[in-house]
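Below is one structure. I have some questions about it.
Just one protein chain is left out here, and the rest sit where they should.
The block that comes next holds chain A.
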């Protein structure tokens, strides 16, 4: 884990740098000395099975609670010491649905803009732009309840982009979506990376969402088992198939290999 990547080497500064974070609920360690990076202009897949600690890590990055050890920096701002600076630079799509079903798409977006201190007229402009980017400008006045699951997710992405973040966090965003919606969502997020240079941390347990150019962080039982490019993961797991490579890497840790060979 090259958590100490200097920015002097011509590399863009990482959007997100997590260093040595351990977090426990009671005696159980949910995260154990986790270090990872999500560079800007890149898609970083945080791959782990259910219970690997992905959601806990997201809670720490979004400062639902503080990390007690290590550090989490967003664009150079420590989440614990400069929470306002850090939070204003990240957009989040949570695993659970977080839109108000009874309100319209636009009302949901305006509420979020207000939470970021964006005034009404600027918010309306930003919301219209964000909606057109996810192809939903025609649904602005519709109630969220009338949207499909995939459309709701896209609204959530539009919402996360509203305040112009440099880091986009998505916690298993494709949960419950059909194949078409999944593909569309991935395409949209990848386009954002290309167009805006935004850094993306995409948590998933589905390895087929990973592409060759992506960075991968393999999280298992609260520990980072491997991280690097897709090529490095393949080499590490001694398999051309990323899924198989991932399973072999986490299989070094336990005997789950045969059970979860899906």
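We adopt the following convention: a contact is a pair of C-beta atoms (placed from the backbone, for glycine too) under 8 Å apart; a residue touches a chain by one contact, two chains touch by 3 or more; residues count from 1.
The rule is short, and it goes like this: contacts and distances are computed from a predicted model.
Colleague: I notice the complex is incomplete. Of the names "Nitrate reductase", "tRNA threonylcarbamoyladenosine biosynthesis protein TsaB", "Pyridine nucleotide-disulfide oxidoreductase" or "Transport permease protein", which is the UniProt protein name for the chain that's not shown?
Modeller: Hidden chain, UniProt protein name: "Transport permease protein".
Colleague: Which of these, A:44, A:62 or A:227, touches the one chain of the complex that we don't see?
Modeller: Per the contact definition at the top, the residue touching the missing chain is A:62.
Colleague: Tell me which of A:136, A:161 or A:189 is the one touching the absent chain.
Modeller: Result: among the candidates, A:161 touches the missing chain.
Colleague: Please identify, in ascending order, the residues of chain A that touch the omitted chain?
Modeller: Residues of chain A in contact with the hidden chain: 23, 25-26, 30, 55-56, 59, 62-66, 80, 83-85, 87-90, 92, 94-100, 102-103, 107, 110-120, 122, 126, 129-130, 133, 161, 163-166, 196-198.
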